[in-house]
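In this view, the complex is presented without one of its protein chains, the others remaining in place.
Note that the chains take the letters A, B, C and D in the order they are written out, and that residue 1 is the start of every chain.
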Amino acid sequence: MAHPRQIPPLLLALTALVSVFMLAPIALSVLAGLVNNYSTGLASGLTLRWIGEVLDVYGGTVAASLLLALLCVAGSLLLGVPCAYALARSRSRWARLFEELLTLPVAVPGLATALALILAYGQLREFRQSFAFILVGHLVFTLPFMVRTVGAAFRRHELLALEEAARSLGASFGQRFIGVLMPAVLPAIVAGSLMVFTLSVGEFNLTWMLHTPLTRTLPVGLADSYASMRIEIGSAYTLVFLLVILPVLWGLQWLAHLIEKHHGT
Amino acid sequence: QNAICYNCPPEWADWASQIKAIKTKTGITVPPDNKNSGQSLAQMVAEKASPVADVTYLGVTFAIQAQKEGVVTAYKPAGWADIPEGLKDPQGHWFTIHSGTMGFMVNVDALKGKPVPKSWADLLKPDYKGLIGYLDPASAFVGYVGAVAVNQARGGTLDNFTPGIDYFKALQKNEPIVPKQTAYARVLSGEIAILLDYDFNAYRARYKDKANVQFVIPAEGTLVVPYVMSQVANAPHADNAHKVLDFVLSDEGQALWANAYLRPVRANAMPKEIQARFLPASEYARAKTVDYGKMAAVQKGFSDRYLKDVQ
Amino acid sequence: MELERTRVDVIDCAKTYADGTRGLQPTTLSIEPGEVLALLGPSGCGKTTLLRLIAGLETPDAGSRILFGGEDVTALAIERRGIGMVFQHYALFPQMSVAANIGYGLRIRGVPLDEQRRTVGELVDLVRLGGLENKRPAELSGGQRQRVALARAVAVRPRVLLLDEPLTALDAKLKESLRDELAELLRRLHITAIHVTHDQQEALAIADRLAVMQAGRIVQVGDGETLYRRPGHPFVAAFLGRVNTLKRDTQALMRNLLPLGGLLLECPPARAGQSALLVRPEDIEIGPLQSGAGQAVVQRRSFLGDRVQLTLSLTDQALLQAEVPRDHPAQVGDTVGIRIVPERLMPCEEAV
Amino acid sequence: MELERTRVDVIDCAKTYADGTRGLQPTTLSIEPGEVLALLGPSGCGKTTLLRLIAGLETPDAGSRILFGGEDVTALAIERRGIGMVFQHYALFPQMSVAANIGYGLRIRGVPLDEQRRTVGELVDLVRLGGLENKRPAELSGGQRQRVALARAVAVRPRVLLLDEPLTALDAKLKESLRDELAELLRRLHITAIHVTHDQQEALAIADRLAVMQAGRIVQVGDGETLYRRPGHPFVAAFLGRVNTLKRDTQALMRNLLPLGGLLLECPPARAGQSALLVRPEDIEIGPLQSGAGQAVVQRRSFLGDRVQLTLSLTDQALLQAEVPRDHPAQVGDTVGIRIVPERLMPCEEAV
Partner (left out) sequence: MSSTSRLLGACAAPAAAFFSAFWLLPVVRLFALPAEKGWATYFAVLTDGRYLHSLLNTLGLSLAVTLATLVLGGLVGITLARQRFAGKPLLLSLLTLPLSFPGVIIGFFIILLGGRQGLVADVTEWLGLGRTTFAYGLTGLFFGYLYFSLPRAIATYTAAATAMDPQLEEAARSLGASRWRVARDVWIPELAQTTLACGAIVFATSMGAFGTAFTLASKFEVLPITLYNEFTNYANFALAASLSITLGIITWLSLFLARHAAGPAAAGA
């Protein structure tokens, strides 16, 4: 006789089913990466052999992807945060136009962006063959996410008042940007960084076109292994991906939570 | 020290061993690369102004096209003289390093008791529904070879692809898997039970990876095709490219191919015990050659027709 | 704390926003040194606009001038005007402690550390926040936050203190007690202050003088009692408290009389020619029915605690609201006598 | 509109939330048919909890019983209790017009279309929304929305009408005028109604009886005048209006006297033994210094419009707040006489 209404069992069943659909493949692939023979299953015994083989063949891609993602976060912070501030404060039509343009790389297929980059800068051989080429592609793609997330924070009404308060107390632009605005948008910066990091680590569409055999990233390696390797190796590689991205994801989420609590907004 | 090779996949033709050998013998690192022949060619064309690759490994018809596009340059490696005429470009734009015979690579376990198919016609039987795979004939060289083979076997010619196209149309009923890159591992894992592939991959699976894999030369006949290498025009590391090309044609390199069940282009390199593991010569008698120049010339026409009619 | 006392002159100040809205019509206003002025008016009347112009947060239209102690500051950026500001939602820096918030302006100015500490300590005492120095704004109650904001604004010894509805965010009971506290504090600081509010009780309690605004204009300026008792404008009369409207027909008008429950009240000559007059509920006297009083029937009696509100029906006027002391004997249905001292009648049309 | 008049009995009702919070201590309360009862108390005291228990939106603890007209509805879901509810933010369906909102409950019940239309029309007239039938809630002012919510709740002829702070979302000026309007309407409908508020003025103006709550309990129930004048509890006294606390030393206590600016006031016998007493600001009389009056000095004088608030310092008491009529002559610094009618002194400790 509980008055607050019960959820119909049908909905609960559906939720369970969807959860299984979402989680089973993750579990399967973790399992497959750890057993000796996938078709025999657990009976064939557990092993770290496949993971060893993955690290052997694709180990470099893990480090490359992590480094790339960190650089991408750093770059999008340096470029994106001031830009987000400018766009949030400017009332000019040019700013609105630029903002709209900035979101286009999200809409235009990654393949097209990559194609354009190759056609425009492919003949700069050193550049083309270095990770910098991929980094540029990732930056172009992730910048709008950073600008949008941080920009929304800059636009908040309280922040306008905070900035005015700092001005009324005599703070110069630099002082209020560093001392007042940055701490206030820190949660958004962390959220933006998290987004940029995961986007960059998982980026495939652009990277598949931009990479050369010497500049392979984790998803490129994954695609390779899926296309031509044993299912166990592909699974082990997926497991490695999870092991790489999960701590970072949860760490940053925890950090965001901490900041949020600290600021008590 | 790098030499970038387009289309040197470690899971194909035992490039893995070859790459290792190159590294130990010449000190040059060849990073693995998973493109197929068509993709390699396209990439080289795209990068023509500023190539990334130094060497490339292609099915013969793609090499002929690459030569036309001007993306490969002439180089005559050591051992050039041993390559039979017809299996190399007279100027050295491409030259064969080994050859393979098209057939069925069959994972017997994955058939789950169904009989091993013996002919092109067998594959059309509903029994094999969901079990067959072949690489994209419009893109991968091995796919195109399979198409030419079945076309010839069913009475077509390089001027008449209708029997081949009809065959693929009929094959769609069995819901084949059509990957774009080499699918060796998927056969091993049983994901694909019957793959249109070369003898060398099947033997490697059987003898090296100890899988219950059989190679079948279809009763109606099939095709032998050469695989070639070229130096990329304006290669960034031309010196390294030469060393790599020299090595793959050296005795040592050729022996490695033979050990991987690829027929080395320099015939003296085939050891006896390896030869014994091949199917008997009587079976291989059904494997024919064709005019590879012509095969290259009609490829575009076939691809267009395949894309239009089969897909 | 010794604070400067600066005279503020606003001369022909107007503001047209980018979208064409006229936020403020040309306005001239002076605030004496040490005076607390309230800007009072309904929502959208331009109070915040005027305050932000004085602060330097908005650029006024050409021709406007703002003087602080005779010095023209119109072109000066807010950072250099030497003002202190308290915002509606306080705008405290969330990541800083109470002490760091209060000391922010001093840090910015590079004041030596021990002087900073001394000033902050003094202010913490002044606004009675002792013991809370290391808390963060989020951990404070609304009233405490408001006091931090005030301390932060005065820490830099501003020439002028500007407050934009500093009590609006608080709940009713708290607002009432903080109102008195703020009034007390401003008087103790004796600083020139401009206080924006739309609550007449608040303005009356806090300010020395009130400027009542309507639709971008200042309608009347004066001290609270003058505005309440002798409003120059019916808008001011209605905004500062409840009013009843009394009508009279042409005949009564001609003889300057007011019909009031059968009685014809003689109006002061100043009210001649005005067809409607205003009267406040507490200016309606209710007593026994006797000569010299009109006749009214009590329709409703609401006990409001400290007083009782009576709704009266008269034969010759619309329903009237009267407020009488809480022990008044009138009950619903009673017929009572009604009287108004004629001097308490206020004009209903704009005085020119 | 003819509405049913139902008696509501709440018997030993308690609520413990899932997290262990005791939202309501065991409470018994009866509301007479047709009566308007106000639940009054500070934030978090359990007003909403009690209202939602009566509505059927929360499940009470075991042993609780709720009767509507004698029928036990404790186990009945809200859909079938036959109540009407008005929420703090009105909870109007944003996508529906005013008419559709008001008619929603009738549509649910499958009432024939023309009867629906007639009832809605009647209600639109009742709450004076004529002409707005086809507007959407977003296009209405706060006061209009509040009236739509009320009309929607009574359209289904509920047995009991429940209102949870229906005026809180409005601004001060509007609140005051809608308060009277709502009181009027409830009286006209003559329906059993329970009205939750934390504003004592609102409760006094609207309700027939008030139940004052504190920390999950009902402290006192009664009509407004009784609670205001004879509070059974200092909490009730302070919650219904401002109070001053007066202290007396043991000597004065023993003789039941109260020191008041040099005077020793004799207290009623009922106040004997109470070391502190309460008095309301308007019960402090200020006059010329004369015999029979204590002596006080005016510290501050705040003009509040309809009255003047004086802050007084006495030699033998803490600062006192007194409210006098607005024409009172006392000025800051004046020494004045202070008197309190002893019967107006209220107890400061809980009466047992």
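Here is the rule we go by: a residue touches a chain if its C-beta (ideal position, glycine included) is under 8 Å from a C-beta of that chain, and two chains touch if they have at least 3 such contacts.
As the structure is a computational prediction, the values presented were derived from the model and not from experiment.
Colleague: Please pick, from A:11, A:46 or A:67, the residue that touches the omitted chain in the full complex.
Modeller: Looking across A:11, A:46 or A:67, the contact with the absent chain belongs to A:11.
Colleague: Write down which of A:101, A:243 or A:258 is the residue touching the left-out chain.
Modeller: For the chain that is not drawn, the touching residue is A:101.
Colleague: From the list A:119, A:178, A:243 or A:258, pick the residue that touches the absent chain.
Modeller: Touching the chain that is not displayed is residue A:119.
Colleague: One chain is left out of this view; which of D:41, D:60, D:84 or D:281 touches it in the full complex?
Modeller: Counting the whole complex, the residue in contact with the absent chain is D:84.
Colleague: When the complex is taken as a whole, what residues of chain D touch the one chain not shown?
Modeller: 55, 57, 77-80, 83-85, 87-89, 91-96, 104-105, 108-109, 152-153, 156
Colleague: Even though one chain is hidden, which residues of chain B still touch it in the full complex?
Modeller: So the residues of chain B touching the missing chain come out as 35, 38-39, 41-43, 45-46, 110, 130-131, 136, 138-139, 172, 175, 177-180, 189-193, 303, 307-308, 311.
Colleague: Where does chain A touch the missing chain, residue by residue?
Modeller: With respect to the unshown chain, the touching residues of chain A are 5, 7-8, 11-12, 14-15, 18-19, 21-26, 28-29, 32, 38-39, 78-80, 82-83, 85-87, 89-90, 92, 95, 98, 101-113, 115-117, 119-121, 136-137, 139-140, 143, 145, 147-149, 152, 173, 191, 195, 198, 201-205, 208-209, 219, 222-223, 226-227, 231, 234-235, 238, 241, 245-246, 249, 253.
Here is the rule we use: only the chains that are shown with their structure count from here on.
Colleague: State, to the nearest whole Å, the distance from the C-alpha centre of chain B to the C-alpha centre of chain C.
Modeller: Inter-chain centre distance comes to 90 Å.
Colleague: Take the average of all CA coordinates in chain A, do the same for chain C, and state the distance between these two points in whole angstrom.
Modeller: 53
Colleague: Applying the document's contact rule, which stretches of chain B touch chain A when the two form their complex?
Modeller: 2, 4-6, 9-12, 31-34, 46-47, 49-50, 52-53, 179-186, 188-191, 236
Colleague: Would you pull the chain A residues touching chain B in the complex into a rising list?
Modeller: Chain A reaches chain B through residues 38-39, 57, 118-119, 122-125, 128-129, 212-214, 216, 224, 227-233.
Colleague: Any idea which chain D residues touch chain C in the complex?
Modeller: 42-43, 172, 176, 180, 183-184, 199-201, 204-205, 224-225, 228, 240-241, 280-282, 302-307, 323, 325-326
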